[in-house]
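Removed: one protein chain of the complex. Kept in place: all other protein chains.
The block that comes next holds subunit A.
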Amino acid sequence: MTAHENADATPHGDALDKIDTGSAVVTDDGFENPGFPPHKPRQTDLDPQKEKRAERQVFGWFLLSMVGSVFAIVAYFAFPITESDLGSVRLNNLFLGLGLSLGLLGIGFGAVHWARQLMSGEEIAEDRHLTRGTEATRARAVEIFKLGDEESGFSRRSLIRNSLIAALALFPLPAVFMFRDIAPKEDAVEAIAHTMWEAGTRLALDPTGTPIKADDVTIGSAFHVIPFGMDNHAHDYLDQKALAVVLLMRLPAEDLNEVEGRRGWSYDGIVAYSKICTHVGCPVALYEQHTHHLLCPCHQSTFDVTNHAAVIFGPAARPLPQLPIAVDDEGYLVAQSDFTEPIGPSFWERQNHVNNDEHVQVLGQNTEDRA
């Protein structure tokens, strides 16, 4: 007998007529409920001494809870938080927390211990009732529904019903449009496609803003750089800094493995790269002086500074953008221009904002176009 025939046949059986079996396949060799294993009395059921001891233990937990609660009150006064002493916060939190948790845990542990050891330990089963209501209840529900429809005229007056549906559909739409306010006021892509660097902007130390001379940068050095003249009271100071931050490093010039078009972008082994990871934008600044690796602390993307910050490990897709630098007549390091491509992680319109006149690809179209 196939399963199909079986399913077909079952609704005609006498015993099953009254139960809606839905699509369930009823088989007659079903698993039989083995019932409960034989009841085993607990130690506390058998031995009055053990019972007495369990009672004392439950009492002990509740007593501990009381002690904890009182201790929390005492601790509040005994370990006050005094201004300008951060150590006092620690003691206050520690003892207040210990008291409160003892107060609550004592009740919990006591109650569970009570239920396990002293309350009735007989196993019982409570069968679920059917979820379906009686025929009378069901008929009454349909009746109420129909009456409501008739009295309100919901089906009959189609004009007002349909206009209500339309009004409800339009009601949430203004909220959707208001999401626009979350985005920056100016064009979001414009705001992140360019940085403060311009031709001739001096490289300055973060956070003091002191301009850096080329001969300050000794071999093996790493300088954390911002554009000279940043106003740290400007309302968008942090936004602009987050776009413009640069890591300046000096390597032995012979270690640099530069491509033809970018030879003029460094100065005597001094190179400058955006500090914002091309993966999701963490600051990449873990520079290893001898391996010349730059490590991103968030997802371990590793960039090779000797090869134009090419990705040698991790999830970043593109090399870090290089800031072309030069030296002005006073010996200070200056930028030759803004970054030639948008810094940081990918966005849909990124390719439209690569400065094709000045940008020099280092690893070929495939790598640099990667999202």
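The working rule: a contact is a pair of C-beta atoms (placed from the backbone, for glycine too) under 8 Å apart; a residue touches a chain by one contact, two chains touch by 3 or more; residues count from 1.
Methods note: contacts and distances are computed from a predicted model.
Enquirer: Looking at what's absent rather than what's present, what does UniProt name the missing chain, "Cytochrome bc1 complex cytochrome c subunit", "ABC transmembrane type-1 domain-containing protein", "Na+/H+ antiporter subunit B" or "ATP-binding cassette domain-containing protein"?
Expert: Its record in UniProt gives the absent chain the protein name "Cytochrome bc1 complex cytochrome c subunit".
Enquirer: Which of A:Gly60, A:Gly209, A:Gly269 or A:Pro283 sits in contact with the chain that's absent?
Expert: Missing-chain contact among the listed residues: A:Pro283.
Enquirer: For the chain not shown, which residue from A:Pro184, A:Gly220, A:Pro252 or A:Gly331 touches it across the whole complex?
Expert: Only one of A:Pro184, A:Gly220, A:Pro252 or A:Gly331 touches the chain omitted from view, namely A:Gly220.
Enquirer: Sort through A:Val112, A:Leu147, A:Ile165 or A:Ala199 and give me the one touching the missing partner chain.
Expert: Within the whole complex, the residue contacting the unshown chain is A:Val112.
Enquirer: Which parts of subunit A are in contact with the chain that was left out?
Expert: Touching the missing chain: residues 40, 42-44, 86-87, 89-90, 93-94, 112, 116-117, 121, 205-207, 212-213, 216-224, 249, 283, 285-291, 293, 295, 297, 300, 302, 313.
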